[in-house]
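In what follows, a single structure is set out as structure tokens and then discussed.
One protein chain is absent from this view; the other protein chains keep their places.
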Amino acid sequence: MAAHGGHPATSLGLDMRKLGMWTFIGSESIFFGTLIANFFRWRGSSEGGLGPEDLDINLTGAGAFVLLMSSLTMVLALAAMRSGRMKQYRLWIASTAALGIVFIGMQAFEFTSFGLEGLGMSSSLFGGAFFALTGFHGLHVVVGVIWLISLLIFGVGRDIKPGEQVAGDHHSFISAEICGLFWHFVDLAWVFIFTLIYLLPSI
Amino acid sequence: MHDLYRLITLASQIAGKSKATRWRRYGVGRYLAVTLAAVGVVVLAGCGELPQTIMHPAGDDARLILDLLVPVLWIALVILVVVVGFLIVSMVKYRYRPGNDGIPPQIHGNPRLEITWMVASALIVAVLAVMTFKTMSIRAEAPGPGALIVEVTANQWWWEFTYPELDVVTANELYLPIGQEVDLRLASNDVIHSFWFPSLSGKQDVVPGTVNRMNFVPEEIGVYPGQCTEFCGLAHGQMRMAAFVVSPAEFDRWVEMQQTGADPALATSPGAQVFQINCAACHSIRGTAAAFGQIGPELTGIGARTTLGAGVVNHTPETLAEWIRDPSQIKPGVLMPALGVDVGDVPAALSEDDITALVNYLEQMR
Partner (left out) sequence: MTQTLPVAQTWKSDVWSWITTVDHKRIAKLYLFAAVAFFAIAGTESMIMRTQLATPDGTLIDGSLYNQLFTMHGVSMIFIAIMPLNAGFFNLLVPLHIGARDVAFPRLNALSFWMFLFGAIFLNLSFFTGAPDGGWFAYPPLTGKEFSPGTGMEHWILGLAVLGTSSIISSLNFAVTIFNLRAPGMKMTRMPVFTWMTLVTSFLILFAFPPFTVASVLLLTDRIVGTGFFNPVAGGDPVLWQHLFWFMGHPEVYVLILPPMGIVSEVLPTFARKPLFGYTAVVFSGISIGFMGFAVWAHHMFAVGLGPIANGVFTAITMLIAIPTGVKVLNWSATLFRASIKITTPMLFAVSFVALFTIGGLSGMMHAASPVDMQHTDTYFIVAHLHYVLFGGSIFGILAGIYYWWPKLTGRLLNERLGKIHWFLAFLGFNITFGPMHILGNDGMPRRVYTYISGQGWDTWNLVATGGAYLMALSFLLFAFIVLKGLRGEKSAGDDPWDGATLEWATTSPPAVHNFDSMPVVGSNRPVWDGKYGGSPAPMDPAAAESDIHMPKASYWPIFVALGLAFAAAGVIYSYPMSAVGVVMIFYGTFAWTQESTVGPPARPSGSGAGH
């Protein structure tokens, strides 16, 4: 049963952790789907306060762009690791994390300005649904950023020699790849949220 | 019952055809039939003492539902007897016998048989579905123009009934004229409750924030108990009510009594003063000055009510006095304060004389 590295060969040919991350993403999709559905239920309940029409598309559009760029940097990081260009790998991971932090900053700014204008979690049902959805998404981004930073700190890829061609099932590659999967999911979730919550009302 | 006996005897005959159980061929059928009959007798016995049963409908909706339930029940019983019968027979007939150590035929399946019984199940389901949709379409019919409108407001843990067209408000006892369709509008003041008179109709949840509708026609004169059937807190188990289905004449008499309310001559009685001071903040009685209390049950006509506390205890002058003194002794969790006993260092608001006068006053509200 032992394949190489002490790990058993897999029936589907997919790495265990990759399959695990895909399964987890499936479950999380339902989670976000429910939060989005809940938002749609309460879209119209602004109760005189700020409502969907007050959402700042410019800022959050920029945020969506930032997040999309961070997915690009993530892809570049994995490509770099693949061909043993470890310095570039670390650079691109750091960029991804930085872009993630920029996004969080934008969210924090948006939340604060809403708060100052009287929209909080309990000020209206719209507010509650909005912050529940975007809050949980933001939480996922924070977890992703911490994960990215820990990839750097704990030196994933330390065992790869410069210039080495890394096989798709190399331990370090998988480690970074599942972080990438999670990150892409978080980005894709934002694409959905941005489209459904921010773009739709203004069409 | 006779058909059931024949069915069982037939089943045992089929079973008896196998050599292994020849000696049980008819015995099983007979014993089984007698047992079932006995169970049936026990089940059906005491029909009279089953006031809240769904099996003796007195309203068109309950009857409609029972007309669906009975055939479904028979289908279920037949399937049950076939399946369980097969299991029992198999356990006996195909039991391992010492010496028979060979391996039985390794049957992996039988696609023809499997498809057949899948189709058969689908047919049974289709039959059930058709019957069900028929019943549903009848139940979905809106009430007619001549229906009696009753607004039901559920509270923790009592029921208020308002007849808006008749300007009548009462609590816990629902008077209905026989033969006239009732158009119920169900609302709640607090949590989710459920309105259920099993003899008259199916139940309907009462959800705060919406008004649910239900209609039925009471078909037999009588008194029918009902109960809240959605868990609503501490005293959910004590949230009862009664429906009085009466003749149209009796109904009109009751409506008039409720509309007029208290005899003005009673206004100067000592009980009336006690009521004014202590009770009017929560309760109201038509025809008295204290017609503003909206928190507790409407007490117009309370003298005639058969129970107190939403069906918790039978109404007598003694129980009424007990209730006024300290209702939580009768119905733990009730929101009505205890006015006749000291609570901590707060002395009782009502003396025993007060309570007696109050009871005398209230007993005349009929």
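Per-chain residue numbering starts at 1, and chain names A and B are given in the order in which the chains are listed.
One rule holds for everything that comes next: a residue touches a chain if its C-beta (ideal position, glycine included) is under 8 Å from a C-beta of that chain, and two chains touch if they have at least 3 such contacts.
What you see is a predicted model, and the numbers here were worked out from it, not measured in a lab.
Trainee: Quick one: which of A:Ala132, A:Leu152, A:Leu181 or A:Leu199 touches the chain that's been left out?
Mentor: Looking across A:Ala132, A:Leu152, A:Leu181 or A:Leu199, the contact with the absent chain belongs to A:Ala132.
Trainee: Of B:Gly179, B:Gly202 or B:Gly222, which one is in contact with the hidden chain?
Mentor: B:Gly202
Trainee: Considering the whole complex, not just the chains shown, which residues of chain B touch the missing one?
Mentor: Contacting residues on chain B, toward the hidden partner: 43, 46, 49-55, 62, 64-65, 68-69, 72-73, 76, 79-80, 83-84, 86-87, 90-91, 94-96, 100, 102-110, 113-114, 117-118, 121-122, 125, 128-129, 131-133, 135-137, 139-140, 156, 190-192, 194, 196, 198, 201-205, 207-210, 212-213, 225, 227-238, 332-333.
Trainee: Go through chain A and note every residue touching the omitted chain.
Mentor: For chain A, the residues touching the absent chain are 1-2, 6, 8, 10-12, 14, 16, 19-20, 23-24, 26-28, 30-31, 34-35, 38, 41-42, 45, 47, 121-122, 125, 128-129, 132, 146, 150, 154.
What we mean here is this: only the chains that are shown with their structure count from here on.
Trainee: Could you state the distance in Å from the CA-based centre of chain A to that of chain B?
Mentor: 53
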